[in-house]
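The complex is shown incomplete by one protein chain, all other protein chains being positioned as in the whole.
Moving on to subunit A:
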Amino acid sequence: MILALTIAVLVAGAVYLVLQKDFFRVVLGFVLLSHAVNLLLFSAGGIDRRGEPLGSGPDPAVTADALPQAFVLTAIVIAFAITIYLIVLAVTGRPDTDGDAAAGAAGTEQDTDDEEARR
C-alpha cells in the first residue's frame, strides 16, 4: 500500500516535470519516472518476503525474489546512461555564437526548438 503510494507520488511528479518547458526539468522527470518503474518491478516481485537473496540456501519463504532485483539493477544503470544522454541533449542545440550570454542562459527552450527546426 505504502509502496503503491510512493510509486504514485513518483509518477505524478514525473508526469508533471516532463510536461514542463525547460528541458532540464524533463530530464529530472525522467529520473523520477525510472525510480517509479523500478519500484513497480519490485512490487511485481512481491514485497511480503524481504530477506536478502544471499548466502547458502536462502529460504524461499522469506527471501525476496531475486529476478526483479536483477532486472532493476541493470535498469538503474541503463536509466543512468539514458539520463546522461538526455543531459547532453539539454546542453546541446543552441550555438555558441548566440550573442548575449545572459540571454542565451535565460533563453527559452523555444529558441532551441526553432533552431532545431531550422536545421
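Keep in mind that, in the parts below, a residue touches a chain if its C-beta (ideal position, glycine included) is under 8 Å from a C-beta of that chain, and two chains touch if they have at least 3 such contacts; residues count from 1.
Here, contacts and distances are computed from a predicted model.
Colleague: Name the absent chain as its UniProt record does, using one of the following: "Monovalent cation/H+ antiporter subunit A", "Nucleoside ABC transporter ATP-binding protein", "NADH-quinone oxidoreductase subunit J" or "Anti-sigma factor antagonist".
Modeller: "Monovalent cation/H+ antiporter subunit A"
Colleague: Touching the absent chain: which residues on subunit A qualify?
Modeller: Residue positions of subunit A that touch the missing chain: 1-28, 31-32, 35-36, 38-40, 42-58, 60, 63-70, 72-74, 76-78, 80-85, 87-96, 98, 101-102, 104-109, 113-114, 116-117.
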